[in-house]
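Omission of a single protein chain aside, the complex is shown with its protein chains in their original locations.
In order of appearance the chains are A and B, and numbering begins at 1 in each one.
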Amino acid sequence: MHMADALLSPAVGITMWGVTAGTIAYCSTKVKKDLDDRKIPLMGVLGAFIFTAQMINFTIPATGSSGHIGGGLLLAILLGPYAAFLTIASVLVIQALFFADGGILALGCNIFNLGIFPAFIAYPLIYKKIIGSQPSPTRLSIASIIGVVVALQLGAFSVVLETVASGISALPFTTFVVLMQPIHLAIGIVEGLVTTTVISFVYTARPEILQSAMGARPLGNISVRNIVLSFLALTFLTGGVLSWYASKNPDGLEWSIAKVTGTGELTGTEQSLHHVLAAIQEKTAFLAHYSFPSKQGGEATTEVATAGKEVQDDSGRLGTSVSGSVGSLLTLTMAILIGFFLRRETAGKG
Amino acid sequence: MRSIDGAVLDLKRLDLLATGDSIIHRLDARAKVVTTLFFIIVVVSYKRYALAELTPFLFFPVITLALSNLPISYILKKIAAILPLAIFVGLFNPLFDRETQVLLGPISISGGWISLVSIMGRSALTVGSAIILIATTGFISICHALNRLGIPRVFTVQLLFLYRYIFVLTEEAACTTRARELRSCGKKGLGFSSFGPLIGHLLIRTWARAERIHMAMVVRGFSGEFHSRQINRFGGKEYLYVIGWSLVFIILRTEDITAILGAAFTGFFS
Partner (left out) sequence: MSHHIVEVKNLKHVYADGTIALKDLSFTIHHGESVAIIGANGAGKSTLLLHLNGYLAPTVGEVRIGGFPLTPETLPEIRRTVGMVFQDPDDQLFMPTVYEDVAFGPCNLGLPEEEVRQRVGEALEKVGAGHLAQKPPYHLSGGEKKRVAIATVLSMSPDILVMDEPTNGLDPFSRRQLIGLLKDFHHTRIFTSHDLDMVIELCERTIVLHQGEVKADGPTVAIFNNAQLLAECRLEKPLSMQGCPICGASRNRL
């Protein structure tokens, strides 16, 4: 579920960086206020634990395939939401930098998709509600399975929105949703089961670990309403920026929705989503003067094509594409030659 | 889903490369972080069918790679390793986007294929620049740079803890999984019933370790505040690096260099 830079547009990437950076700053002050100086080493070491645990695969019964633990909800249970969010973010930073699991610009999206939902939705609103004040093995299982499934569903949906809004992938919105959600339902159930077995093991072997985590009651005095409200605000903010960009960008959300409408697959819910986005777009129209640097030739090409018109002016197009390919070859050769030359120079000095 | 041993070797290799010495290695980490980020943003700012326009951007990774004395084959291998993933995510484009975009003589190429190749090119450029960043800078310096760029201390400090203990925990996990494999009598994979306890055990040991680390911190006078050295190396070279490259990226983004070059070249011969 890690998104790559190659499928993102700058608007989506930068917006999500902003949202994530803000959340990191907020969580950092929360953790600092906590005044439990055990937390920082604990977060770091548990982050390393999740990183490691993700490399241990288990066999999914009756399928022959294998999976690994995601760990978002597990971290939230052990550390509380704020510290857990920071820890998930750290694991993703390491994976992006060292293993190219998700790009650097995509980090904002990935941290959002995999961090926000387990820490601030699944844990406080589902897991803790089901567990209640009297945790029992059955409640632990139900709570972790539902928690993981919901977090993954939201995360997967968010991946769809971010990808479609970026407009690099040609996958239409509905097709993408239909692909992503059921796959992640299956993954979520399996991962929920695994999380349950790990938590029940810890619960029987060292119950005080879970109790101390629960006793801290990190979200105890925050009402559900506040979380929901801040989430709505966050959704509208990001949705607004994204849809505004999508409106400036013919390749974006609208394009795919329009395309799907053409084939008659658009259902009522998406229709209303479209209206909501259109409304937000109107509200955010004061940003309309802003536009990204663009050049003439290439963009005209895309616009013509995406508007669904017939290809026109074949000879002109042929001209640009030939000079484009020749130019690319030239620059490519130059880049390699310069690299080779510099390399020899530095090697000679070294 | 990689093997533990392989991942650790990879991590150590990149970590050791970062201890090298070159013009690029010696630059302040902040300059490299900012430039790389800007590079990635500019590269992904191109529209779906951009292909020829992307080629001049190869200059950035090629030149930094050449100046940094990194083993080229290793970096290429790391980039090649992610390309299958790029192909996978771009594979839907030829299926859904079949309108002809380019005619090269009798061959017509659909938009989907062009955008698939474009996605691969973007992947190679963005991933390549990220790998060069980490291999010339090292994770520790990147964390310090993030801190100086405004990321909260709480976050960067625990990021450093995470990085430090990856090396310890992966070793523990590798021992555990090896011990399990040796007793699994050739059965492949790890069933649900043993996975939970295995991971659970690792978790409990990790928790105990965190408690010991905290102990070791407290007995050396830790009281919640981290002190770290602040070395400011951001000087002329760094400004030159950031501003120089940024200008190059902006020019490349606004002017279609390849088209100009190509036109000049074909014009010269016709």
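We adopt the following convention: contacts are C-beta pairs under 8 Å (C-beta built on N, C-alpha and C of every residue); 3 or more make two chains touch, one makes a residue touch a chain.
Since the model is a prediction, treat every value here as computed from it, not as a measurement.
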{"item": "Of B:Lys77, B:Arg98 or B:Arg212, the residue in touch with the unshown chain", "value": "B:Arg212"}
{"item": "Candidate in contact with the missing chain, chosen from B:Ile23, B:Ile72, B:Ile109 or B:Ile140", "value": "B:Ile140"}
{"item": "Touch list for chain B against the chain that is not drawn", "value": "12, 15-16, 140, 143, 160-161, 163-165, 167-168, 209, 212-213, 215-223, 227-229"}
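In this section, only the chains that are shown with their structure count from here on.
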{"item": "Between chain A and chain B, centroid-to-centroid distance (C-alpha), Å", "value": "17"}
{"item": "Chain A - residues contacting chain B, complex", "value": "4-10, 13-14, 21, 24-25, 27-29, 31-32, 35, 37-38, 40-49, 51-53, 55-59, 61, 66, 68-69, 86-87, 89-91, 93-94, 96-100, 103-105, 167-172, 175, 193-194, 196-198, 200-202, 205-206, 209, 251, 292-293, 295, 297-299, 301-302, 305, 308, 311, 314, 317-318, 320-328, 330-332, 334-336, 338-343, 346-347, 350"}
